[in-house]
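Here's a slice of the assembly, chains where they normally sit.
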Amino acid sequence: MTTRPVLKLTHAGALKALASAVAKAESLNVPQNITIVDDGGNLLAFVRMDGAKLLSRETSMSKAITAASHRQPTSRLDPNYEIKLAIAGGGRLTNLEGGLPILIDGHCVGAVGVGSGTGAQDVEVARAALSGIGAEDQKP
Amino acid sequence: MTTRPVLKLTHAGALKALASAVAKAESLNVPQNITIVDDGGNLLAFVRMDGAKLLSRETSMSKAITAASHRQPTSRLDPNYEIKLAIAGGGRLTNLEGGLPILIDGHCVGAVGVGSGTGAQDVEVARAALSGIGAEDQKP
């Protein structure tokens, strides 16, 4: 078989997930960087909220790319390996909390990464992105 | 005077500009990469529409960063210098059409960069971002 059928996240879906995440972050009063990538780890949508930490843009991206790559929440790697994997993986692979894959109808169509709050806040906002588009809930 | 008052674009404003640009691109039936940066050239909001060219993500970012840096539309540089400036500027400085500063009440609060269509389409979508938030119209 030369090809296999899959699903792709639309920009409408990505923007809806982003809006849900922003609403949750506002309700928590925690400004966040929120990144949505597709299944290939390429940027689909992003927002940096007023007061969010500037450098957490990159951590939110690393979390999203890692969750899309591994198709599982970040923070599930063996802590004994996480630094070695991060270095050997070119710097993008992270085990920080706050990255969740977007699973719809059995397909990983991308991932969301959130950064600027505590790990627990980042996860809560990422889960809001998933629920906003009816994606499978991912407990980290 | 140690400080001076400025205005900053909010994430609500950035997302509203993004939505206006997406609506215009959809009406033109031209999928686009749309980047909003703040006055420091740092990413505020982004979307890649279904079918937009993947590498135009970077050109949309270069256009936005250039427009914010120079506080004028891209494509106003002397063509005899544009390649030299692009290289000396670290690659981000571009003279391609599609980058417009966001001017509000006399302040440059950021810029929008659009890439994936023709130059004229990119400019049209960038202008829609400005009009969506009542920013000063910028003819390129």
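In order of appearance the chains are A and B, and numbering begins at 1 in each one.
Going forward, contacts are C-beta pairs under 8 Å (C-beta built on N, C-alpha and C of every residue); 3 or more make two chains touch, one makes a residue touch a chain.
Please read all numbers here as calculations on a predicted model, not as lab measurements.
Trainee: Tell me, please, the full copy count of this complex, given that what is shown in place amounts to 2 chains.
Mentor: My count for the entire complex in this file is 4 copies.
What we mean here is this: only the chains that are shown with their structure count from here on.
Trainee: Taking the mean of the CA coordinates per chain, how far is chain A from chain B in Å?
Mentor: Here the centre of chain B sits 25 Å away from the centre of chain A.
Trainee: Contact residues on chain B for chain A in the complex?
Mentor: 8, 10-11, 14-15, 18-19, 22, 31, 42-50, 54, 57
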